[in-house]
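Right, one structure below, let's go through it.
Just one protein chain is left out here, and the rest sit where they should.
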Amino acid sequence: MNWIVHQLWLIPALPFLAAGVLALTPRRQRAFAARLAISALAVSLALSCAAFVATLGHAGTGTFRERVNFTWFQFGDQALRLGWVLDPLAAVMLVMVSFVGLLIFIYSVGYMAHDANFTRFFCFLALFAGAMLGLVIANSLLLLFVCWELVGLASYLLIGFWFHKPEAAAAAKKAFITTRIGDVALFLGMLWLYSAGGTLLFYDAGEGCLENAALARIAGPSLVGWGTLVGISLLIFGGAIGKSGQLPLHVWLPDAMEGPTPVSALIHAATMVAAGVFLVARVFPLMKPDWPSLAGGIPLAGTPPPDATLAITWVGAITAVFAALIAVAQTDIKRILAYSTVSQLGYMFLGLGVGGVAVGMFHLLTHACFKALLFLGAGSVIHGCHDEQDIRRMGGLRRPMPVTFATYAVGMMALSGVPLLFSGFWSKDEILHAAHGWAGSRIPFYLGLFGALLTAFYMTRQMVYVFFGQRRAASTPPAAASGIRHPASGEPHESPLVMTVPLAILAVSAIVLGFLGTPAWPWLQTYLGADHGGSGGVELAKLLTKETLWLMAISTAVVTAGIGLAWRWYGQRPITDAGTPDPLQMSFPAAFRWLRQKFFVDEFYAATVIRAHAAWARFSDLLDAWLWGGLVLAVHFLTQGLSWASRFFDEYVVNLGFDAACRRLRRDGAFAAGLSDGKLQNYLRGIGTAFACLLVLLLWGGCR
Amino acid sequence: MSPLERYLIVAALLFGIGLAGALTRRNAILVLAGIELMLTAANLNFIAFWRYGGHPADSGTGIVFVLFSIAVAAAETAVGLALIVTIYRHRHSTKLDEFDELKG
Partner (left out) sequence: MNSLPWLTLLTLVPSLGGLIVVSLGERRAAFAPRLGLLFASLTLLLAILLGTQFDRTSGNLQFVERHAWIPTLAVNYHLGVDGLGLLMVELTTLLVPMAMLASARVNRRAPLYFGLMLFLEAGLVGTFTALNFFHWFLFWELSLIPAFFLIKLWGGPESSAAATQFFIYTMVGSVAMLLAFLALFLAVGKFDFLELADLSRSGQLAASLNLEWGGHTVASSRVATLIFLGVLLGLAVKVPLMPFHTWLPATYAEAPTAVTMLLTGAMSKMGVYGFLRILLPIFPAQIRALETPLLTLTVLTILFSAAAAFAQRDLKRMLAYSSINHLGYCLLGVFAVARVAEPSPRLATEQAAALSGVLLQMFNHGLTAATLFCFVGWLERRSGGLRGLNDFGGVRQVAPVFCGLMGIALFSSLGLPGLNGFVGEFLIFKGSFSPATCSTVLSAGGLLLTAIFLLTLMQRVFHGPLNPRWTALPDLTWRERLVVAPAMALMFLIGLYPHALLSFTNATVSQFAKSLRAF
């Protein structure tokens, strides 16, 4: 086994260590913080490259997969085992995450230079990088979940990095809770998988839950087993929906743009949100089990039963169009990109659903590069415009910011899928190609095409708004200046080298990466283990088949239409005033309102889920105060009433007679006592009177 | 009016005077004197009934009663006076209505 497999744990451990050290570092040590975090990640990148190289040699001889498992702890006489795995999927992700991460770390040195909590920022970034790299190499769904949650924590901390802004604090909470909804599903899926399969290890010498022995054990010979498998897959996919911002849990991702821009680039565009895609790719044998090989399978009549990929495909396709539609009408430069991210993640899921791991992962990798590029470019624009984020108040920036403009244009074309030269074209084409051939339905294919049109449209619109025309900063303040506190002051300026160099590097990779997976040379697909039937060499003939050419022509046409349409609306008549309504708004006011308000999804949730939760909370509280508390009070009053009754009986029934007799006795006694007043002569007088009376009685009554 | 009646009337008067003295006087000695008068009235009745009551002359019962009674009265008076003297020593008074320690 390769040495790198044993040392693989170092890749996430180094950034974790850096984060731990930085958490205890005083705030003043800015240079140290940046240096430590960057060097830790640089070493991780070097190790990742070494791991990548180690997987290369085996490309021809089946899939390279090495794992190291260890016991985390014991409960009772059982052991819980974790582990890490090195296979092509992990290797490319490792390189991608550490590469993009490193560039963004470097970029942050410039972007965050003036922030008071600079040290803390790098601490959180390092924590994120460690968790993300750990997620990638995890060989256990539990370890993956652990890192998954830590990634969520880092995201929470970084979105809320400017915690004094109420929007940032709210967005951080929203992000954590929304993704946690998915996490609960993933958690349940994990529990189910654990109890059904008996292990959470992915690969464990044939016994792992992704290997046929365990899969067969879960699936069993009955329909129940099939249901179990699909149920587990769907629950796990639920986690991916939350993390990757798919419908209906996409609402947190645009709000997450309240965080610093490098964070948006790293976490909320390039890597973390792709974790959902990665998760589905990782457990793909579960999502799309190879039914015939699961021995004694369900008695099938030809077609395999539907599995989770059906849901994945549809969710991805619908999200891709839905988010792209919203992006058309946004005005915040980062929000446009955020919705674009949601949309592109939808493409990835579509790719996974219709084409398998390689298709989805190819788009993930290219997207990571060009989306990071776009976000960093946006950051550069925001930085240069003094924290202005509203594209209506930019304009004409291509002259003061040439490097940013050039690199942004590359990113934009890659995202739009401009043919042949840019990576986005190849990866998106791959997805469309797979969708076209999907047996289930044609609709995802058309949705994908429509999404591509929209993507080209909104990116062109953004480009025109930001870089073309003339500056509109000083004109009338726009009506909807939401979330913007610092009106642009001073002239825009190009960003420092520490920010532009990463842009340039990313721009280059946004172009180059596409050539790793063209139909002519599907190297990445072969590497990831997809069966393309190719030899692994360059075969131009494959590019020239009728279907491929036809699809490429359609997608080129769609992209051209999108760009042309946007140019006609926005580019031909430059917008001169920030207050001018959007041309689209003038043409379709009602539709535009729906898009601008994001289909009112947030409002819908506020009116339903959030209100339901608040009502439920209030209900529980009232239940406590009135029902349970009332029951206790009732018992209390009952007891009190009983004691009252008992006292009443005692006092007024039993005691009253005694009391009256006693009182009478006492009064008479007092009278009698008053008679004997101690005066001797009174006694004598009494005796005398009595004697006299007696005498009279005797005399009158006769002496009988 | 028989001689018996006359004696009885005298004795009754004597008793009434003694009773009145015993009841109205505040001085203990005078009350004692009143009591003595009443006793004397009783003695007089004894003698009178003995003399005129038709008893045999040689029986002498009345005389004996009276003699006893006088002896007892003397003793009683002596005890009474001694009590009064003792009370006087303690309270410097012989006024009866000041002594009501016996009340209930």
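Order as written gives the chain letters A and B; numbering starts at 1 within each chain.
Quick note on the criterion: a contact is a pair of C-beta atoms (placed from the backbone, for glycine too) under 8 Å apart; a residue touches a chain by one contact, two chains touch by 3 or more.
Note that the structure is predicted; figures quoted are calculated from it, not measured.
Partner chains of the missing chain, restricted to those shown and counted over the full complex, are A. Residue-wise, the contact with the chain that is not shown comes from A:R180, picked out of A:R67, A:R180, A:R335 or A:H383.
Which of A:L56, A:L623, A:A660 or A:I687 touches the hidden chain is settled by the complete complex: it is A:L623. In the complete assembly, the contact with the undisplayed chain comes from A:V632, out of A:A31, A:V512, A:V632 or A:L698.
Residue positions on chain A in contact with the hidden chain: 23, 72-78, 142, 145-147, 149-150, 153, 156, 160, 163-166, 168-170, 172-173, 176-177, 180-181, 184, 187-188, 191-192, 194-195, 198, 613-614, 616-621, 623-624, 627-629, 631-632, in rising order.
The criterion applied here is as follows: only the chains that are shown with their structure count from here on.
Between chain A and chain B the centroid-to-centroid distance comes to 125 Å (mean Cα coordinates, whole Å). Only residues 672-673, 675-681, 684-685, 688 of chain A touch chain B when the two sit together in their complex.
Note for the complex: chain B touches chain A at residues 19, 22-24, 31, 96-97, 99-104.
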